[in-house]
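Of the protein chains in this complex, all but one are displayed in their positions.
On to chain A.
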Amino acid sequence: MDFESLKSNWEKSQGTPKQESELKQMTHINQHPALKKIRVRLILEAGLLVFILFIYRDWFDGAHKPLYINILLGISIFLFILNDVLSYLAIKNPVVSGTIKTSVEKHIVTLRRLSVFSLLASAIYSAFLLSFLTSTIHFTTIKYFMLAGIICTMLILLYASYWQWEKRIRSFAEVIKEFTDV
């Protein structure tokens, strides 16, 4: 296909026109394809964590554990939910003003901040949850090994999350490179 044919195909290209009523529907947040899924996940996660906060005193002997451990667990759950909300807001409000190059640059900064916060929130949550669950345990060698296994699994999961964030940020950095004069 030469450039002239491409241009003429471009001019002819058109989809089935959508009615104004259909377009109006698309302006509602409920119709947003990605946000719908994220919102459901956010509600489920937040619901589960709040549920844990309510039952941990009875089910996990929260009342018999040191006060500071209880406070730390509360803080970590709050940070985890806050991280979900911040991610949701960032996806809902991407930078779509200015030139394409500056938008992508600002988006990278946002993603970088989100990735740091997300990884910290996950690390703090994991650490505090583990501290909470193990604070009254009398450790034996086998239990130490089990704890080491759990910590290793947590570190691997954190690294996988870091790798995912980096991959995503790198893909946008590539776009910046494409828009840079050489």
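Here is the rule we go by: a contact is a pair of C-beta atoms (placed from the backbone, for glycine too) under 8 Å apart; a residue touches a chain by one contact, two chains touch by 3 or more; residues count from 1.
Note that contacts and distances are computed from a predicted model.
This figure omits one chain of the complex; the name its UniProt record holds, of "Acetolactate synthase small subunit", "Sigma-70 family RNA polymerase sigma factor", "Sugar ABC transporter permease" or "Nitrate reductase gamma subunit", is "Sigma-70 family RNA polymerase sigma factor". Note that of A:Ile100, A:Leu120 or A:Leu157, the residue touching the chain absent from this view is A:Ile100.
Although one chain is not shown, part of chain A still touches it, namely residues 1-3, 5-7, 9-15, 17-20, 23-24, 26-27, 29, 31-34, 93-104, 107, 168, 171-172, 174-175, 178-181.
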